[in-house]
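Excluded from the complex is one protein chain; the other protein chains are retained at their positions.
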Amino acid sequence: MSDKLMKLTLKIWRQKDADSPGKMESYQVEGISEHMSFLEMLDVFNEQQINQGNEPVAFDHDCREGICGMCSLQINGEPHGPDRGVTTCQLHMRMFNDGDTITIEPFRAKAFPVIKDLVVDRTSFDRIQHAGGFISVNTSGNTQDANNIPVEKENADKAFDAATCIGCGACVAACKNASAMLFVSAKVSQFALLPQGKIEAKDRVLNMVHQMDEEGFGNCSNTGACEVECPKGISLENIARMNREYLKASLTKE
Amino acid sequence: MSVLDAKVPEGPIKDKWTNHKNKINLVNPANKRLIDVIVVGTGLAGGSAAASLAELGYKVKAFAFQDSPRRAHSIAAQGGINAAKNYQNDGDSIYRLFYDTVKGGDYRGRESNVYRLAEVSANIIDQCVAQGVPFAREYGGLLDNRSFGGVLVSRTFYAKGQTGQQLLLGAYSAMNRQIGKGKIEMYNRHEMLDLVVVNGKARGIIVRNLITGAIERHAAHAVVLATGGYGNVFFLSTNAMGSNVTAAWRAHRRGAYFANPCYTQIHPTCIPRSGDYQSKLTLMSESLRNDGRIWVPKNKEDVEKIRSGQIKPRDLSEEDRDYYLERRYPAFGNLVPRDVASRAAKERCDAGYGVNQTGEAVFLDFSSAIERYGKEQANVLGEKDASHDRIIALGKEVIANKYGNLFQMYEKITADNPYETPMKIYPAVHYTMGGLWVDYNLMTTVPGCYAAGEANFSDHGANRLGASALMQGLADGYFVLPYTIGDYLADEIRTGAISTETPEFDEAEKAVKDRINELMSIKGSQSVDSFHKRLGKVMWDKCGMSRNANGLEEAIKEIRQIREEFWKDLRIPGKANEFNPELEKAMRVADFLELGELFAKDALHRNESCGGHFREESVEESGEQQGEAKRDDENFKYVAAWEWTGDPGEANLHKEDLVFENIELKQRSYK
Partner (left out) sequence: MKTSVARKILMALSGFFLLLFLLQHLTINSLSVVSEDVFNNVSHFMGTNWIVQFLLQPVLLFGVIFHLVMGLYLDIQNQRARNIKYAQNNPGTNSSWMSRNMKITGIMILLFLGLHFADFWIPELNTKFIEGDMSGMKESGFGLRYFEELQHKFTEVWRVAIYVLAFVFLSLHLLHGFQSAFQSVGFNHNKYTPWIKKLGNLYAIVVPLGFIIIAIYHYTTQL
């Protein structure tokens, strides 16, 4: 373990609230260890700001182990920064060098309006889920025995892979069109691959896609940026599956 | 006679729940539409409760401080969920799960609640599969199981290392269905700051809209608190940054008794701390102990060489390694319960065998598992003469399939590759068994106020078994509360809508606003985090893995001192009526500073070692169990429920005696 400390220049988007205009501001931060996570670096920065009588930077975070999907941040022009397969809270400062300038912006999309500084409102994702991200079964416990529904392992694994989406919005932030296809397709795919989910697959894909468009997300042009930047490695295969499901549903639904 | 009435139904233990359900009062469907229920917290317990209550027909308002119910910290649970399905035909049963849970909890849980938990556990799996939760499966398409610490059967269902996530997304999807139908009104980014009690009944809550800072009133016929645990009183824990005790503590101050606050689970397998800036600790699932072997070097010279990097851990020969869990507990080995594994790690590190520079780490080694799985896989593939390299490669694949995401997470955090070199782990605060006291119906001592999931104290006694938290959260939310709350609400059908324009709401709202104004006007010099870190250090040093009277008395004094200073010298930038994360933290830490003292007081009064609570004054002096924790059933076989009297140091103790009719009290032995 080396204890080499870094000095960095941070360019951060500051915005008072949703209605105020914002702008990029430059700051210096010192004493950053390479073992810190990116958010711990921001903690140190904020502590320094508070001690200097300034207002700290607001950013979303919670679990700090890469699973809750709360942390966001566009770092040096990439969602969750330059590392792959990680969220911002798992990004470590060893990815940066002493003297670096780091640009930190909120995830940008019309459907993700800024609340303050780096905090954005991602409830558009929730509304898409309300439109069909479920299987209509009551929580009565009077369902059949779990092993009465065998699932082919390949499909079970694929459904699981799709279901690991953490809803962070990096796909939207990375996409040049601010499209939410990867997010929506992950949920559509998870259920489309399971026998339990097939029953209402048609309505699900039609309703979720409709709501996605209502929220003002852009179109998919298959650049694949979402897949590369997704901290959970959700595959583009899911978008293809959603397209298939959509085609099937819109052609056969009465 | 205690003032605490647990309302445990009569009859043999296996019939209690069924009888209770048969006799319970019901609310007819038309009346349910006229009854409001508030659910605070939307993790496994709150999310499943909100969805189930809405399905039944109640009008539900759900509150979460995060931006979406899907972010609740249940999502971070990794390893799995227990259920007495006996799919593996290895002798599992409801009774055995019940027995393991009571024993694992060191006989400090309520038998009737635990039995019910075991009873409904199988339903949870059925329910979740019906909801589309993608549990791990075998090639035949049926569900797979694995085993967890403290038990001798394989009853844990899992979805790689993301079981909590998958279960939470299941509950979230059930909620979404009801939100879409308009039967749940969801309030994201709202934090509960007080409970409103009208004529002795919980009738609503005061919340702060975290975006605008507006203080709002919400009324209901009943309030369910599913707000999780309070491990963050230690500052460093595996909890999420936002996890807090405020909702439960505010309810406590309004009359809900707080039970067993000192019962804290210290999880043995977390990534060790790396520096003072550390904001939280990351758990490595207990499931890793299925395949990983825990060791430290036998000789101190080797410890030094490993710390300084002169030798690599893999270079050390088998004879020079001390697999201390396998040595001390041959029956359970690496799968002893969490409290035992944690204390054993602390014992080795305190003795100077810690393997990193801070001296607080032990190895968790997968090399033998990789080799074993590699050989198995080679046989499966018919490669009789596979080379050693080929076997290792195959073994790594198997390990990657089981724990891939955990290994990746470990590598990202530490920059070490756990396929090549052993993980370094150390215990960290993980779960709090204590919480709001509830009766068999999950109602607190405030009528109409319920507590579910980690927020209540009910099922895990003094120590929780792995993969049981998810089980309890979902059992409470899906299968217990929806029945038991009806018993209370059946008397409320004539009450009519609850008004928020009453003196009680005025008073509660004013109290919240005054508190915020007081905090904002301190304008001192120290940040919230600096106080929180100081509190955490006192808690870890003096109320952590092992405790003694001296240290606890000191802790009480020190916590009071920090609290006083907090209210004199705190600095909160910004304003109250805007998005202000520092203010949010300040309100939470203010409550932790009160809870911390009650915690120490509870630990001090409980002069026995049980489960996660280890008192240095209470150990076995001799015999086979020498040095192990010594329980004192004669004096402490009760639940300690504390009543608020205006100062945490002056809290009133009430005892609920624990009756064991179905399990014989024994010393826990994992030897």
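So that you can tell them apart, the chains are marked A and B in the order they are listed, and the count of residues begins at 1 in each.
Here is the rule we use: contacts are C-beta pairs under 8 Å (C-beta built on N, C-alpha and C of every residue); 3 or more make two chains touch, one makes a residue touch a chain.
Remember, it's a predicted structure, so these values are computed and weren't measured experimentally.
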Displayed partners of the chain not shown (whole complex): A
Residue among A:P82, A:P195 or A:G233 touching the omitted chain: A:P82
Touching the absent chain when the full complex is considered, from A:D98, A:D145 or A:D213: A:D213
Contact residue for the chain not shown (choose from A:A156, A:A174 or A:I234): A:A174
Subunit A residues touching the omitted chain (full complex): 11, 13, 24, 74, 76-78, 82, 103, 105, 108-111, 174, 176-179, 181, 209-210, 212-213, 216-225, 228-229, 236-237, 239-247, 250
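The definition used in the following text is that only the chains that are shown with their structure count from here on.
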Separation of subunit A from subunit B, taking each centre as the mean of its C-alpha atoms, in whole Å: 26
Residue ranges of subunit B touching subunit A (in the complex, touch as defined): 48, 51-52, 55, 66-73, 75-76, 85, 87, 120, 123-132, 134-143, 159-160, 162, 164-166, 169, 172-174, 176-177, 179-180, 186, 188, 211, 238, 240-242, 274-275, 277-280, 282-283, 357, 405, 408-409, 412-413, 415, 478-479, 482, 527, 529-530, 571, 573-574, 578-579, 581-582
Interface residues, subunit A side, partner subunit B - complex: 1, 16-17, 33, 35-37, 39-40, 43-44, 47, 49-51, 53-56, 58, 60-70, 83, 85-86, 90, 92, 94, 115-116, 119, 121-123, 125-126, 129-141, 143-147, 149-153, 156, 159-160, 163-164, 166-167, 190-191, 194, 196-197
